[in-house]
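For this view, one protein chain was removed and the others were kept in their places.
Chain lettering (A and B) follows the sequence in which the chains are written, and residue indices restart at 1 in each chain.
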Amino acid sequence: MDILLGSIASGILLGMVLSLVALGLTVIFGLMDIVNFAHGEFLMIGMYTGLLTAQATGLDPLLTLPLAAGIGFLLGVLCYGGFVKYLLRGPMIAQLLGTFGLMLVLRNIALLFFGSEDRALHHGLLVGKSFDVGMGIIISATKLAVAVLAVLSFVGVWLLMNRTKLGKALTATALNRQGARYMGIPTERMNALAWGIGGATVTIAGALIVNFWSVNPYVGLIFTMIAFTVVALGGFGSVPGAFFAGLVVGFIMEIPGFWDFFAITFNISWMDAVPMTSFKYTWIYVSYFVIMLISPRGLFGWKQ
Amino acid sequence: MEAIRNALDFSDFPRIDRMVALAVVLLLVTFPLFPHSAFAMATMIQFLMFSLYGMGWNTIGGYGGQVDLGKAQYVGIGAYTTTVCLLRWDIPFWVSMPLGACLSIGWSFIIGYPLFQLKGHYFAIATIATSLVLKDIFEVWKFVGAARGLGILPFKYQTPDFLRLIFKEDVYYYYTIFGLFIIGLLYMNWFRKSRLGFQLRSIKDNEEVARSLGINVHWAKIKTYAIATAFVSVVGSFHAVYVKNIEPEDTMSLDISILIALMAMLGGAGSLWGPIIGAGVLIPLKSYLKEWLGAAAGLVGIDLILYGLIIMIISAFEPRGLWGIVEKIRRRKRI
Partner (left out) sequence: MRRSLKCARLLMGITLLTALACTGAVMAEEIKIGVLFPLTGGAAAAGRELRSGAELALDIANNAMPDINMTMAKNVGIKSMGGAKITLIFKDHEGNPTLGADLAKKLILDDKVHGLMGAYHSSVTKAVSAVAEQYGIPLINDSSTSPELTKQGYKWFWRTTPHDVYFTKDLFEFLKGMTEGKVKGLAAVPKKDITNLASACEKTEWGAAVSELIEKFGKDYGFEVKKSILYAAKATDLSSEVRSLIAVKPDAMLFASYTSDAILMMKTLKDQKAAPKLLWGQNAGFEVPEFVSTLGDTTVGSLTRTVFIPKIAQVKPVAAKINAMYKAKTGNDLSGASARSFTGLQAWVHVLEKAGSVKPADIQKAANAIEIPGDELVVPWQGIKFAASGEDIGQNTLGMGLIGQYQKAADGKIDLEIVYPFNVATANMIYPFPKF
């Protein structure tokens, strides 16, 4: 029972972390039909930002979050203005390839400057602290912080999209760019803003994630895949969808835990022998595939 | 007969193209006669391998317009089939290679059917997903050595062994892959003029129109995917006997899939020369930059930064690749 509860708790926490990672992707996708393969690399840059500022200044990444958000916003806007804008003119194949190129460049710039070693934050306000709630539920402070941040970000982005004039302009751009331009909405600036928001949300996620996961220049890809799955499940472009889909994916990542629960509780020896932890990411890929086949629009998709 | 004549017929290319192609082929044939380092030799073999990978990718990705980023799984199937056959049952390369291709094609039908329900980005990501799932399975599958991989021990065989394709000198490998390269090139020359080739181009232009013309779009895509798969799998088998050390992390990683797609896209997707130009530029660039800048100067990663930048520029300004630039210049001259 302990194992089950522990897994559920950690699935929820992990799910919130993942939904924050995917938030930026869904915002960008909702606004323009472009899939950003460099999304995980934005996260990686966020992780390095958190790590390096913490190491340089001795401040916890929690305190330097605004800096990370700023860097992410700038990065997003720069990427849009300097590069993605031109991609949108070309065919879909060029967009895919282009963001792939962006991914390679960002990844290898990180490799050039930071080296290929895994690095992580080992000291800080939250590192290594965890609350034992009992019944096997252990909540680590680091993950809790990201979860709280995730809720705040989602509420923030949702309010921005639905309760402000700016959000209305964003939505209008998403629905009909031509029309929006005629209404006097600066669509180029709206697109850049979406990239900025996308970049900022993912870098703050990264800045806090470095508290509990280690970072190397290659870390981005797995998060890109996870973010794609979350966004696909939630429906490309849907903000609340991404949140709930994140929770579901969190549970998918915890499949090894549930497996252990059954294996140990019912003492099933063949289950014990399956190296389930080796498959922890496999289920993500499988679920992406299945979701896309069954329901291409995901849970809350609103855009064809 | 008709097919062979078609494959050998390059007459629809301008004269200059044919001359350059002939010169390149002659250069490739005579390359081992020049004094060369093992490093240059390895680079050339890599170039030929990736040209072939790129040609395979070009069928579905270039002519068909379906961005496939999961080709590494077929490199893996080909490589593993050859290695496992050789190590367990001593089956020679020339038997295990077609066997691997058959297995790859079988697997491509199984996943191709659902895959091609998807379009665009969704398809591209799904191909990545399938490739990574297969890699995860190979990483725990004891029969194929799990994550430890398999190694072919070359000194256990009498070299040169033309049946099992175990050699000590790289020059044998060079001519083997060169032979495959020529066959691949001729096949592609036939393919682009074949019925399926034309069907694909019409699918790429507009799927709805293609369907209304009576083309079975789904089936045409699956068939082409199988062809692409066979190419990749054959080169995968060759990869196994050439590097002699197979593990999932290396042969089935996403990086391989990306590289394969890049070759064709950079050179010019949907043109016969595209993948060869792409590989001819990227592979030497990659290995020499790495040798000069990476290890020696301690600038790890600078080769791939340049690489990525080239891709970004190409995709933003000339999505049809280097060949697209050549054609643009030509058109301008004609006007």
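Just so it is clear, a residue touches a chain if its C-beta (ideal position, glycine included) is under 8 Å from a C-beta of that chain, and two chains touch if they have at least 3 such contacts.
The model shown is predicted, which means the values in this text are computed figures rather than measured ones.
**Student:** If the hidden chain were put back, which residues of chain B would touch it?
**Tutor:** 20, 23-24, 27, 34-40, 42, 139-140, 146-149, 151, 153-155, 168, 243-245, 247, 249-250, 273, 277, 280-281, 284, 288, 295, 300, 322, 325-326, 329
**Student:** Even though one chain is hidden, which residues of chain A still touch it in the full complex?
**Tutor:** Residues touching the hidden chain, for chain A, are 3, 6-7, 10, 14, 115-120, 122, 127-128, 130, 132, 138, 140, 142, 212-216, 218-219, 222, 253-254, 256-257, 260-261, 264, 272, 275-278, 280.
What we mean here is this: only the chains that are shown with their structure count from here on.
**Student:** Taking the mean of the C-alpha atoms as each chain's centre, how many Å separate chain A from chain B?
**Tutor:** Here chain A and chain B have centroids separated by 32 Å.
**Student:** Mind pulling up the chain B residues that touch chain A in the complex?
**Tutor:** Listed in rising order, the residues are 61, 65, 67, 114, 117-118, 120-122, 124-126, 128-130, 132-133, 136-137, 139-140, 254, 258, 261-262, 265, 269, 299-305, 307-312, 314-317, 319.
**Student:** In the complex of these two chains, what residues of chain A are touching chain B?
**Tutor:** 33, 35, 83, 86-87, 90-98, 100-112, 115-116, 217, 221, 225, 228, 232, 275, 278-279, 281-282, 285-286, 288-289, 292-293, 296
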